[in-house]
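Complex shown without one protein chain; remaining protein chains in place.
Let's turn to chain A:
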Amino acid sequence: MKHATLAGFPCWCPITIVLIFLSLPVSLIASPPLQSTAQHQITGTVTDQEGLPLAGVNIIIKDREAGTMSDENGKYTMAVQDTDILIFSFVGFKMQEVAVAGKTDVHVTMQEDIMALEGVEVNAGYYTVKERERTGSISRINAEDIGKQPVSNPLAAMQGRMPGVYIQQNTGVPGGDFNIQIRGRNSIAGGNAPLYVVDGVPFPSEPSSAFGNLITNGGNSLNGLDVNNIASIEVLKDADATAIYGSRGANGVVLITTKKGSAGKASLDLNIQSGTGSVGRFMDLLDTGQYLQMRREAFANDGVEPTPANARDLLLWDTSRYTDWQKKLVGGTSYLTDLRGAVSGGNAQTSFRFGGGYRKETTVFPGDFGYRKLSGFLNLTHRSEDNRFRAEVSVNYAAEDNNLMSRDITSFIFLPPVAPPVYDNNGNLNWGPEGGSFNNPYSILRRTYTTGTDNLIGNVGLDYEFLPGLRAKVGMGYTSIRAKDVQVTPWSSIHPLSLSYEEANSTFGNKNTKTWIVEPRLEYAKTIGRGELRILAGSTFQQTKNESLYVYASGFSSDALLEDVASAGTIRSNSGYSEYNYHAVFGRVNFNWDSRYILNLTGRRDGSSRFGPGKRFAGFGAVGLAWIFSEERFLKNSLLSFGKLRASYGTSGNDQIGDYGYLDTYSSTVPYQDHAGLYPTRLFNPGYGWEVNKKLEIALELGLAHNRVTLSTAWFRNRSSNQLVGLSLPPVTGFSSIQANLPALVQNTGIEIALHTQNIRSEDFSWDTSVNITIPRNKLLEYPGLENSGYTNTYAIGKSLNIRKTFRYTGIEPQTGIYRFEDVNGDGRVSYPDDLQAIKAIEQDFFGGMHNSLSYKGLQLDVFFQFVRQTGNTSLFATRSVPGTSVNQPVEVMERWQQPGDVSNVQPFTQSASSAQTIAFNQSLFYGDNTIGDASFIRLKTVSLSYTVPARYLSGMKARVYVQGQNLLTITGYSGLDPEYSTSMRLPPLQMLTAGVQLTL
């Protein structure tokens, strides 16, 4: 505190040193003259709205440098004068001023401040910054936002809530994958995943499962985190925020901070939640009558007589049957149970928090499938009485156990409605009548896929203040992710006709990823006149090792032995190992003049083992500027309560390519005679380096009417160059491509707007609204030699990276009903690649969310809508089979062309593999632009209603009951299963409805 009294004196003045010692008397001199009324003791208690004591509340006397803090019982004592005004402040609560006016005890109830813009400290990774003073672009959600959603992956909780962050859920299967793109796609061939950092420890972005399985789309590493133990998630977006992450910051940084203990009486927090999930939307598919009509018409159109060989559905199956395969396969109900408990407490010096959680989700598929996650966590923080030494330890562990089948049977919903029953009269799998073979989807249920992962994240932080303002810190962390996958194909799941070439087999996968990191750093803070200087310097040492083993086993005598490798007749195995070493130095200089002008310089020099000698090190840096113009005299006391203009420019990099790419390596071949041979797998190629992303941002943040309305608008432009691509080589070199940097330039620009309004604030009732919207644009600006590269039919200069080059659909030929495409080169036929002249993008035009939060006394209602305007794959081609074959179709196909003059987008039915319709259908499927259409949607993503039982009924215990809903409603014109992920048939995100109780003892 003492150095604060030096305000106004330049630090470089040697007198400072003297003044430090003199500061106490100086401050006394500087304080107002003593009043005639003498000081007296004042005591009191600080509580929250529930009447529970608040510890650690800062209590200072206005205009004087005296103050204290509330103790663990919320009590405080201090010497005051009658004329004093006390200021009570605590992070997350509204500041209160109370005049002493002769009182001897002052009890204060602090009001929670949901939009505590001024006080919120935002985690920027290596440092924290006050929300109002930040120069960079950082979006944040906290535990409260997460807690209102019955989700298991943090990315699910972030969906729609952060401007500039697009998250797509790829499947509704538990343990499934998500895509995240922060400010668009930067890299043509490298990774586009952000850097994840959990409590200062980098966390892998690659899926944790040992071998990518289709049903989970490989899974997602963040499933291995306990979402309920997350205190906040910060996403760093611009150069100012990401440059300090150097070569790994190009795609943004996601910082995940776990919950810490808080001072105060030890409390136990218990939360029990359970509910159900189901598929919210189904497609309108043909019923038996329509299906049979389609099939018979297809044969008639083709002039082909149905025979048992080509029409088993019509001639061998019972055509009076009707099975709604959607209901049968994905129409079930999934049950969710989530239990968690945490104990936390401590005193002003030491606090702790530990606990655990258990989550179980079953699936909507028939059968006994499900996902379980067991988690445990421990956090200890300590600081010495003089606050010079601080230490923190946290350990987070989660074990996942996912029990699924080998593929998503959602892809079977297009089975003919007349298909035979799945079980015969004896309860065995039904393979159809003789010669009328049936590809029974229930056989897939026997091909189980189980994956278990153990995720451990541990970190230790030490922090010591050597000299006033100078702190030395060290962070040490370790993560270990072990995954074990087993997939079995039992004899009983194999179609009897396939037994001549298929056999029972199992695949075993083990993967182990270990990372350790050590980051020593120094921090220095100094007040210089009205300015504050902060300097940070640090270094990173990180090593990641990956080991994997993959075993394919066959030749089993019995289905019972499939999970025993030793029982296999034949074994093939494959192993992998890689090591990634990373080293960097980084720093930050921040100067804040009078809380008005802020300059933030960050930089990093880092080296990665993924690059060859001489190419390993590179420097990255950024400048951030902010001007809080609402602090200027001419705007003081205006309607504008907060106004900030900020801008940043700088660079970050991307090293997301495989390890060892620069080495000339040899791998093993199948043994020749007795010994494995070796073959060169890569050209020696030391000459490539990072992708460099140059980011520019300008933002305006406004607060009106005492910040009851806040508006933040940001414009960004990120340009990614030095693109790491596989450069095509002529095959005479022995290889088809080589990893190289190209001066290709990818640009992402966008506008992000976030608006928050406090519509109503009264004693008992409050209503808040926040809206965010992002309008992204992606463009390939330059690509030297694109025409001659392997990407010539994929990308176009001046267009987005998300385009498809397609044939331009020109409608149906009125005389024949066949799809027509533009013959651009006029050679009389539509051919690949010359006629790929139409360009359509599958991407988002804009996306965002709207959150309304209403509270009345103990009742709280949250309603969150996610909206996305985008293009996707239309449902007419979802079956990937031409209408008329023995595959069920969306009812839209009944609008087919039937006679000359009909206007339709559906060709006449056909069952022939060589008919004109089939050829045109396949052209559409692979190259046509008629498969791309609107897939926009508005989704009622979250509804949460909770009631906090008043403390007075529960003798000090806090209780909250709640109901939550997820994906309850989707408004869309899209006629497929779900618009969010439309590129292939997967289980859509489930509609969840849960109820729960939270008790705090």
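Keep in mind that, in the parts below, a residue touches a chain if its C-beta (ideal position, glycine included) is under 8 Å from a C-beta of that chain, and two chains touch if they have at least 3 such contacts; residues count from 1.
By our rule, contacts and distances are computed from a predicted model.
Engineer: Pick from "ABC transporter permease", "Spermidine/putrescine import ATP-binding protein PotA", "RagB/SusD family nutrient uptake outer membrane protein" or "Ferredoxin" the UniProt protein name of the chain that isn't shown here.
Structural biologist: Spelling it out: the chain absent from the display is recorded in UniProt as "RagB/SusD family nutrient uptake outer membrane protein".
Engineer: Of A:D324, A:E579 or A:E632, which sits in contact with the chain we cannot see?
Structural biologist: Once the missing chain is taken into account, the touching residue is A:E579.
Engineer: With the missing chain put back, one of A:R407, A:R605 or A:K779 would touch it. Which one?
Structural biologist: A:R605
Engineer: Which residue, A:L214, A:A231 or A:L470, contacts the hidden chain when the whole complex is considered?
Structural biologist: A:L470
Engineer: From the list A:T570, A:N759 or A:T983, pick the residue that touches the absent chain.
Structural biologist: That would be A:T570, which touches the missing chain.
Engineer: Just name the one of A:I738, A:M850 or A:V868 that touches the chain not displayed here.
Structural biologist: Considering the complete complex, A:I738 is the one touching the chain left out.
Engineer: I'm checking contacts with the chain that's been left out. Which of A:P53, A:G367, A:P520 or A:P686 qualifies?
Structural biologist: Only one of A:P53, A:G367, A:P520 or A:P686 touches the chain omitted from view, namely A:P520.
Engineer: To test your reading of the contact rule: which positions on chain A touch the chain that is missing from view?
Structural biologist: On the chain A side, contact with the omitted chain comes from 14, 16-17, 466-467, 470, 472, 520-522, 524, 537-539, 541, 570, 575-583, 585, 605, 607-609, 616-617, 659-660, 663-673, 675-681, 683-684, 728-736, 738, 788.
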